[in-house]
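For this depiction, one protein chain was excluded, whereas all remaining protein chains were kept in their positions.
Our next item is subunit A:
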């Protein structure tokens, strides 16, 4: 009965959970958002700093389960340093994977450690956990762009 569970809790996810990357809130930033998952109470405060059309920094303070925490960590790895348009397309790819109910084959070249979340897509109750910080990032990035326009 652990096989099913292991497909959810990949080693990569547990590693990010224990040692989250880019955690904490930092300056400078143009936008800060606070997103919650109303069904379970998980919360994330997330800041985005955009410089010259590139995602210069994403910093966050998150309270939540292993999936939501690891997802925030993987998000920052994937988008920091990328041009905004490219980061947005990574976001789209991750969203497609999470909403695919386990039928989408993830592209490791694009999603890197994010492919570990393929198993989460089979657990409908946990998809929102994985998407919490990603939705917050999209929101904060849109606001950042408005700020700097």
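Throughout what follows, a contact is a pair of C-beta atoms (placed from the backbone, for glycine too) under 8 Å apart; a residue touches a chain by one contact, two chains touch by 3 or more; residues count from 1.
As a working rule, contacts and distances are computed from a predicted model.
Per its UniProt entry, the chain excluded from the display bears the name "cysteine desulfurase", taken from "SufE family protein", "cysteine desulfurase", "TRAP transporter large permease protein" or "Protein AroA(G)". When you scan A:42, A:57 or A:113 for touch with the missing chain, the hit is A:42.
Residues 1-2, 4-5, 8-9, 14, 39-43, 63-67, 69, 123, 126, 129 are the ones on subunit A that touch the missing chain.
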